[in-house]
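Here the complex is missing one protein chain, while the rest keep their positions.
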Amino acid sequence: MKNKLKIGGNNLLLLITIVLFIVMYGIGCVIYEDKGFGHFQTLLNLLITNAGLICVACGMTCVMLTGGIDISVGSLVGLDCMVMAYGMTNLKWSPAVAIAVVLIIGLVFGAVQGFLIGVLGIQPFIITMAGMFFARGMIAVITTDMVNINNETFAKWADWKLQLPFGGYTNRHGVMMNPFIRMPVIIALLVVVITFIILKFTKFGRSLYAVGGSESSAKLMGLNVKKTKMKAYMLSSLLCSIGGILYCLNSMCGFVAQAKFMEMDAIASSVIGGTLLTGGVGNVIGTLFGVLIKGTIDTLVNTNGKLLSSWSSIAISALLCFFIVLQAVFALVKEKKKE
Amino acid sequence: MSKEKNSFWKKCTGSKLFFPAVCLLVVILVNVIKSPSFLQISINNGVLYGRLIDIANRGSEIAILAIGMTLTIAVSAGTDISVGSVMALVASCCCTSLVGYGVNSASSVKMPIIFGVLFGIFIGGVCGCFNGFMVSNLKVQPMVATLVLYTAARAIGLVVSNNQNTYVHVKQYKYLGNFWHIGGWECPIPTPIFVAVICVILATLLLKKTALGMYIQAVGINPKAARIMGINSGLIIFLCYVICGLGAGIAGTVASSRIYSADSNNIGLNFEMDAILAVALGGNSLAGGKFSLAGSIIGAYTIQALSTTLLAFGVKTEQAPVIKAIVIVIIVVIQAPAIQSYMKNRKARKAGATGGEAVAK
Amino acid sequence: MKENEVLTMRGINKTFPGVKALNGVDFTLRKGEIHALMGENGAGKSTLIKVLTGVYDFEAGEIRVDGIDGPVVNHSTQEAQEKGIATVYQEVNLCPNLTVAENLFIGREPRNALGLIQWKKMNKMAQKIVDDLNIDIDVTVALENYSVALQQMVAIARAVDMDSKVLILDEPTSSLDDSEVEKLFKMMLRLKKEGVGIVFVTHFLEQVYAVCDMITVLRNGELVGEYPVAELPRVELVAKMMGKNFDDLASIKEAESSVQDEIIIDAKGLGHKGKIKPFDLVIHKGEVIGLTGLLGSGRSELARVIYGADKSQSGTLKVKGKEAKINSPIDAMKLGMGFLPDDRKAEGVIADLSIRENMILAVQAKRGMFRLLPRSEQEKIADKYIKEIQVKTPSMEVPISQLSGGNQQKVILGRWLATNPDFLILDEPTRGIDIGTKTEIQKLIIKLAKEGKAVIFISSEIEEMLRTCDRMVVLRDGVKVGEIDDEMTQNSIMKAIAGGDKDE
Partner (left out) sequence: GSSGESAGGSSSGSKDASSSSSKSNDLISIGFAQVGHESDWRTASTESCRSTFSKENGYDLSFVDCDNKSADQLEAVRNFVEQEVDYIIIDPIVETGWDTVLKEAKDAGIPVLVIDRNIKADESLYTAWVGSDFTAEGESAGAWLKAYLEAKKKTDKVNIVTIAGTNGSSAQIGRTKGFNKYVKANGWNLLDEQDGDFTQDGGQKIMESYLKSYKDIDVVVCQNDNEAFGAIDALKAAGKTYGKDGDIIIISFDATNAGLKDVKEGSINADFECNPLAAPYVEDIIKKIKDGGKPDSQKVYVDEACFACDDTVSSFKTDEGKDITMTVVDDKVLKERAY
């Protein structure tokens, strides 16, 4: 029994995700070589545009690990953007104040949701649906106008870029193109690393897995299930708020429809990244790749330049379906094996 | 005599429909206070006219969806979040099959309208089969299983209708979503109301005249026991999702007929949330089991009444969700087991303290 | 607290809705003692343990732990652990998705100065623990990859490693094989030497007599007594658990049997891995067969395999001479079988439905979905069986969950009688039913047999079975060990059940 293969079903899912990403990206490079798909910057752009989503999806993964779900994230990102925009533009907050306010909103929002779900034991779907309505409605309560961020410091942050010393090329217009990344990318990757450490190396992180694996066992092994769940939703909303800040750095404005349907992207990314919806299995590395796969699909459809945008939705759902079925089959096989 | 009154009152308050009915009444009352003409129904231009008619008319789609949603929640404690998207897909399929692919606007149809409508409903059923298969055979959590079509169906709808609104400018196509004409006579009641009533009657017949209703509750409450006594739990779960899909199909064709076009971007947008909310408002537990269809229907019209009210009060469309959210939270918190047992304990303690008095009450 | 005692519980009361699970129970555990907690299913053993460790709160009573002044009340498992009480609960309570090492250490992982978990150290420590126990496990692999037995061992190892004063083992051996039980015993004896008090719950009598010093017997939530092992012979223990003194158990055999020649059920080599070893069984028309054996010996499993509640993995089944393929219960029902499961809550009642609906569901399922029983018919059936088996209820529209346990059981019995089966399996139909009705049910069984039905009857009360059964099948540890058809006496059966030759 000792030489049991270490690649169990769950690692396999992660492996499939990574391989899939590489294959898809590779195919893109081959087909759209003349359209610059192979440029290093294309890969970096994936990170730049999806930095916010990466944070949000990391939070979603944490919640899904406990066997829950948080569909309020998209609206919360929208609310964060609006608060930042309205605060900095109309109320003349400094960026630091705006960020602090947004983070506090995230924590409070998460605490309320977490309390209702973890302590009162109400289904996560319903509560976070209410959260979704609430946050989206609150944006409109603040203002239904489109608010631009005209704070100079914040604009400077948004504009900041880190030139990478390699992988440059001269484009058709004779300009030397050096690859670069922006601040959100660094923060997002940092968030991934920190979340990874939390999940892998802290007691709280392991409790998330334990609760997702078996709630009753976790309780009998002496873990505080209610608190763990509540913290999970707080973490999700907090990461979501960080994601909201990054999203804001990219979009520089707030309006009612901001980040609509982002929750579904986050869930899909987590699932594609190998997070089990029943809880207990998954990690943020997979989620990162899930986001990248989603981004790659978008980029492929974009680069094609002839397809309807619907195709990327369809491709993502097909992939989602594929992973769900794969997970289900693994689960059924496991059950069979146990008998 | 007063005792009798008490017992009647108790019967009313004890009924599962009490809470939803009160909600509906409260909403209507608020309106009546604001403008007494709210309850007024008149005949205008040969058709019924009034706010109440609007609520009944506009609430039809939610009511139809709520039927299916009630069943999926009852049988699997699972919400079908794909229904809104499926409505859009159904509308696209229906219109495209009538006028052909890529046609933006047509004033004649290629085949009898009934076939287009039936085809649309059939597509809804197919979507239901897909969801049902995922939930009952692959044992995927309902919300996640239906997430696939939630994202895909609307997009497929757009592909089917070539990314544009497909108009069917044919008089007959408007009947389903507006008023029915027979010869020169115009039916004074909006057709969607009939459709909703027919759906409710059909569903009631199916649930009451066959054993399906009993089976659904049995499977929802205790699938293991249901299996032991010979009920095919998987099949029942599957059936519920198919019914839910068919409901989405019907709702989709009605919504499409209202605007005699397939507007894939907007048809059914956020309807899944309203349908789930309707079920919850109807006093049904989202944890599955025993259900009350009547409650869900009342819930559906309560939501519509709420939406209409907010509109009449001039609350901005985008702000309305805040109020919806608060309503949801209040309802589920009242229903939460932790709160219920707390209340029960308090009641018991009170009863213990006051002795027999509480019993007499 | 007396010298030597590490744990005392006095006058513990605990009620669940409708059940008095513990009623004034006392329990005492001393240093270096292995103390068996015995009792039938539902006697309250697990409840007592859960009350002690803070999983449930309790209404009355006092718990004292050595080294702590005053009575203690635990609010969570964690608190109990902090007070030196380590527990292995009845159901394996580990997280299958975590690695073995994590399961051993969760909540108390070795951490570095930054508060981060030291995986390497943890794995090393974990490997040492399992190596000490002599079990072959890679601690870095997810727990779910190992068999239930090994998982059970991990659970035990986790509790043992906690360095506690009190170790509680609630049926740890139910899924272990002999060699593993051996290892466990070795470990228990070692801990005993170190002065740890061990509470040991098991249904295997041999094990009790192999390692235990004291026995506390519970019955129906009440304390029967505390006895040194040496003073309580095996047969007497069984009697104490069942609540009958030897003297009371006079055999009352029905006069004539109604067994006919026609064979209804003919099972050959039917079995289900891990639950019941392949067995042969023939049942005739008009015959009542009793399944007997110690608790957990596989009686229910045997019945379930015939009925198809668990699909048989080997062997063939002939029903009325014809080869039958039973994939699910509905197939069995169509062949004229009925099955009343022993776990009423999990597999019997449909909680929120009314008595009427609960009663007619099986008949309805047999008829098929589209042929709904007319309401009047439903009421007739419900009415008939409410009268016949005396269900105490104000109306047939009352939700079954509002009935007492015994009355719920009657409703479910009614459900199966309503299907008019040729072959009826009754797994503990008399559990929780009062004496009067018990006799009624026994009479009913005999009446059914007279009508030419075959019946399998499982009961923990041997006396009942003696009265009604034509033949007894004896099971032990999932193996059918024999049949008794003549000379069915209390004594012979007790001996067969207790097993072994030690007839003390």
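Order of writing sets the chain letters: A, B and C. Residues in each chain are counted from 1.
Operating definition for what follows: a residue touches a chain if its C-beta (ideal position, glycine included) is under 8 Å from a C-beta of that chain, and two chains touch if they have at least 3 such contacts.
Here the structure is a predicted model, which means the values were calculated and not measured.
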Contact list for the unshown chain, restricted to visible chains: A, B
Candidate in contact with the missing chain, chosen from A:F109, A:F125, A:F255 or A:F323: A:F255
Where the missing chain touches chain A, by residue: 35-37, 39, 41-42, 45, 48-49, 52, 140, 144-146, 148-149, 155, 158-163, 168, 171-178, 180, 182, 247, 250-253, 255-261, 295, 298-299, 301-303, 305-306, 308-310, 313
Contact set of chain B toward the excluded chain (per top definition): 35, 37, 44-47, 49-51, 54, 58, 104-105, 158, 163-165, 167, 178-179, 255, 258-259, 261, 263, 265-267, 308, 311-312, 314, 316-318
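By our rule, only the chains that are shown with their structure count from here on.
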For chain A paired with chain B, centre-to-centre distance based on mean C-alpha positions, whole Å: 32
Whole-Å gap separating chain B and chain C, where each centre is the average of the chain's CA atoms: 44
Touching two or more other chains - residue numbers and ranges from chain A: none
Contacts with 2+ other chains: residues of chain B: none
In the complex with chain C, residue positions of chain B that touch it: 209-212, 214-215, 217-218, 221-222, 224-232, 289-290
Footprint of chain B on chain C - complex, ascending: 309, 328-330, 333, 339, 341, 346-353, 357, 361-362, 364-373, 415
Residue numbers on chain A that touch chain C, as the complex places them: 1-2, 4, 6, 8, 10, 197, 200-203, 206-207, 209-210, 212-214, 216-224, 280-281, 334, 339
